[in-house]
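A selection of the complex's chains, in situ.
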Amino acid sequence: MAATFEYKEVVGIATESIEAAIKAGLKEVSAKYQIAWFEAVSLRGRMVDAETTEYQVTLKIGCREK
Amino acid sequence: MAATFEYKEVVGIATESIEAAIKAGLKEVSAKYQIAWFEAVSLRGRMVDAETTEYQVTLKIGCREK
Amino acid sequence: MAATFEYKEVVGIATESIEAAIKAGLKEVSAKYQIAWFEAVSLRGRMVDAETTEYQVTLKIGCREK
């Protein structure tokens, strides 16, 4: 029985939406690991220009090596 | 004068967006209670498949019995 | 060399989405200050009616006077 998970902590970034930033972070980690769950622990960002906002979501991701 | 509110704490879940998860949680509580305000206290989730993410938002909801 | 930033803390409010509430807060501050980054520190809200939710996002904004 696999009895442990490990946490990876990443920052996903996108300008479309907070959800897109989360998905960018998940995609990066899912290339190497099997993701079981995630927790969004902070939301930061910056204004790219008057119309565009960049969202930076810090994710703690519970996962196992594939 | 009604001088108190009570807190209900729920987890709203949706795959469309974080806002949809919040609304799912509010809808459940609004069936029995009159909702005055809410606070989103955590955001967790999981990958349903490569395209779909499930958002789980924990809400503390200030409300009164109807 | 400009060696300091100041923080402005505001609550951005919108009914369309969490992102719209963030942009409302940024827009207000960007009228007088040059914004370098922001942190979303809380998300609260209320039900306007059965279909409409108001999102209130508290932002700490790192900025300088223009």
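Labels A, B and C are assigned to the chains in the order they are written; within every chain, residues are numbered from 1.
Here is the rule we go by: contacts are C-beta pairs under 8 Å (C-beta built on N, C-alpha and C of every residue); 3 or more make two chains touch, one makes a residue touch a chain.
Values in this document were obtained by computation on a predicted structure and should not be read as measured data.
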Just want to confirm the stoichiometry: 3 copies shown, so how many copies does the whole thing hold?
12
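Operating definition for what follows: only the chains that are shown with their structure count from here on.
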Would you kindly tell me how far, in whole Å, the mean C-alpha position of chain B lies from that of chain A?
22
Which chain A residues touch at least two other chains?
17-18
Okay, in this complex, where on chain A does chain C touch?
17-18, 42-47, 50, 53, 55
Residues of chain B touching chain C in their complex?
17-19, 22-23, 26, 30, 35-40
